[in-house]
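Left out: one protein chain. Kept in place: all the others.
Chain naming follows the written order as A and B, and within any one chain the residues start at number 1.
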Amino acid sequence: MEILDILISASFWAAAVRIASPLIFATLGELICERAGVLNLGIEGIMVVGAFAGWMAVYSGADLWVGVGVAMAAGMLFGLLHAILSVPFGLSQHVVGLGITLLATASTYFAYRVALPQVTNPPRIEAFKELPIPVLSDIPIVGQALFAQTPLTYLAFVTAAVVAFVLYRTPLGLAVRAVGENPHSVEAQGLSVTALRMGAVVVGSGLMGVGGAFLTMSAFNSFFFEMVNGRGWICIALVVFGAWKPGKALLGALLFAAFDAMQIRLQQTSLGADIPYQIFLMMPYLLSILALVVMSRRAEVPAALMVPFNRGER
Amino acid sequence: MPTDPGARAVLRLRNITKRFGPLTANDAITFDLHEGEVIALLGENGAGKTTLMNILFGHYTADAGDIEVFGHALPPGNPRAALEAGVGMVHQHFTLADNLSVLDNIILGTEPLWRLGTGRAAARARIEQLSRDFGLAVHPDARAGALSVGERQRVEILKALYRDARILILDEPTAVLTPQETDDLFATLRKAVARGLSIIFISHKMHEVLAISSRVLVLRHGKLVGEAATADTDRHQLAHLMVGSEIVAPEVGGAAPGAVLMRLREVSTTPVGNAVGLRSLSLDLRAGQITGLAGVSGNGQAALADLIAGETVPDSGVFEVAGEGVGAWTPRAALDARIGRIPEDRHRTGTISDFTLSENAVLEAYEKEPFSRRGWFDWTAVDRHTRAIIERYDVRCPGPDARIRLLSGGNMQKLILGRALEAEPKIILAVQPVRGLDIGAVTYVQNRLIEARDAGAAVLLISEDLDEILTLADVIHVISEGRLSPAFARGTKTPAELGVWMAGQGFDGEDSHAA
Partner (left out) sequence: MRLEPVADPGWSRTLGLPALALGGTVAIAMALALVAGSNPLAVLGLIVKGAVGSKFALLETLNRATPLIFTGLAVAVAFRAKLWNIGAEAQLYMGALLAVVLGTGLLPLPAALLLPILMLAAIAGGALMLLGPAFLKTRLGVDEVVTTLLLNFVMILFVSMLLEGPLKDPMGMGWPKSERLVAEARLPRIVDGLRLHWGFGLALICALLVWVMQTRTTLGYEIRAVGLNQRAAAFAGIPVTKVVIKTALISGGLAGLAGFSEVAGLKGSLTLDLSPGFGYTGIIVAMLALLNPLGVVVSALFVAGVFVGADSMSRAAAVPTYIADILLATALLLMVLAIMLTRFRVVRG
């Protein structure tokens, strides 16, 4: 059985974790925004910006980690724009988000063409390398999958833990959970709804930027147009699938990535010879839709998601 | 409660003025609140009470005027500053996050945001202590979304006490309580006063104001029009101050009940989310009679209203309109069965605020002639119809093409009333038809309902305001946890007796208790 062979190969699991990493960042970013009550449809464009900004910084001579910082800052910048329009001005989060995606994507392509006018093949950078953790990486399968990854993958898992801790174990997280459920509860307790929501959108967008940067700085070593390729939209589905909880979202991203890694490998088997490769490539998108359908009845949506808050209005 | 004239002022408001566009909601309001005093802020809907308190608490910024708390100027527009100065507010619309526990709701915002970890253990101990001291029983780990209305209010009060509030503002706190729960609330407030807290109590109910306050301030059209020690005043004087004239109760003549137009026998419906469903409920609505449904909010009123309005179907039981069991039951079927509906929320359910008056006037009949034929609108006919409603129901508006969002609540309600009554309904479902309206509109709406009854309609009046039910209803049922009490004829039960039923006691064969 070919599927079985794939399932017991360490490289498959390593690939799954690798594929999951950018999704983990961006899904956590979206989750933070939505927990605070803001649907961030800018995610797709913000990932593009992050992918470009981080890569460009490193290409211009910056250190890899500085590049990650630049990607994050670029994401936060567009997040701030989203936040200003959608929070204090209360504009439709659908329209603002799509507008931000269009703006971020176009700005990136524009900047790319301005910065590298003559280039036909995008230049490469020295990307993050695998950093096997001693001892742990020697464990069969699990070791390769989890402990022989690049530092950015480790950072993705750490970020998930941090987000979960902040959301459920700190006063700040309590406030974020409250503001997405009923902003009046936060306002009446002397906290600023605007500041909390804007902060969440900015921070969440920063994580989306890092998610994008993973593609150019860890998964690949170059920037291509269309490289994000709907990953942002998939992350929105993953937030729903994860029921707005960081742990479940992390598991969802891993599960999804495992399917994705599986379809890539199945393409190379005898199955792949009979079935057009496009069918395999459709799987991630169809799977995301399926995930939404499966979770549709169960999920606990933040009650104030997509409901703008205007001070003093009841 | 006696006021000690020598007590120091804990709160001073000076010349507070607030305008919303052309409307002056508060006009140069000045008063002091003394230590250990309970001030009642009395006024009809729209008089500016809530606006004033929202300014004090920092939800709004005043256009002019100063506030001093314990001798220090209070920075405007900042709830945090108000909380830190010792001002706590129990909002009329509760401000709880339903997905959080009681404990989390209370400690929300009390700790520095950037702290790692939360001090839950200490907080729990303190909340339990406060619960005991003030008689506010509530479980700290319960999910806020699962609480009853009374419990929610207790959490709101605990939120203020937990922050060591020295001044407590309560905005219409009794509107949602049974008479007994109101007594408990008053007991809690007396305990608070005994500990030196000062209280501002907002209400439009005279008897409560007289029972709890030491001083009464009356607001009318945004102005402070009167002030009196409670001991020196009475209902008549206050009523006169409040509306500028005597309050004339609607004249309800004797009813001439006719045939049963709607019959429910042991009807049950599925609860939706936290809401209560109907539990084997039986009810008759008779022609020429107003049936009043009393009860604490959230006890199944919404389920019954939804059922009659056509929004839900019964799970089991018999549901007959005009002697026949209903078939496919939808809002349109209800309208076709000549049921006129006045929904609870006129802004969100009764009207579409971005539609014009015309578009709203035909919302329930647009697909019928003369308003449309074969899917094509006849806007002239719509306009004619709307103008007729505007004239017959005294809707004050710029015209039929104005957006309905520009109308006051009273005029909006008159349009809804007109829309329902022009269809000459046999059964009228009126849910909280006068809530939030000024006295003039209240009287108008109530008189129209009485007229409809006299013309032979069966009216079901659902209200959380017991006074309203006692005034208008020919027979009264009490609803509790989805069950219905027997019918009580007008004048056979006192408010306190009905309060017992509202608290869930007296229902046969049930382990009757309300949490």
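Please note the rule applied: contacts are C-beta pairs under 8 Å (C-beta built on N, C-alpha and C of every residue); 3 or more make two chains touch, one makes a residue touch a chain.
Because the structure is a prediction, the values reported are computed rather than measured.
Only one residue from B:180, B:372, B:443 or B:505 touches the chain missing from this view: B:372.
When the omitted chain is restored, the residue from A:234, A:258 or A:304 that touches it is A:234. Mapped onto chain A, the interface with the missing chain covers residues 41, 81, 85, 88-92, 94-96, 98-100, 102-103, 105-107, 109-110, 113-114, 117, 194, 229-230, 233-234, 236-237, 240, 276, 278-279, 281-282, 285-286, 288-289, 292-293, 296-297, 310-313. For chain B, the list of residues touching the undisplayed chain reads 20-22, 60-61, 76-77, 309-311, 330-332, 334-335, 341, 343, 348-355, 359, 363-364, 366-367, 372, 375-377, 405-406.
Definition applied: only the chains that are shown with their structure count from here on.
Separating the centre of chain A from that of chain B, both taken as means of CA atoms, is a distance of 45 Å. The touching residues of chain B, counted against chain A in their complex, run 54, 59-60, 78-84, 89, 91, 93, 95-100, 104-105, 107-118, 159. Per the touch definition, chain A reaches chain B in the complex via residues 169-172, 174-175, 177-178, 181-182, 184-191, 300, 302-303, 311-312, 314.
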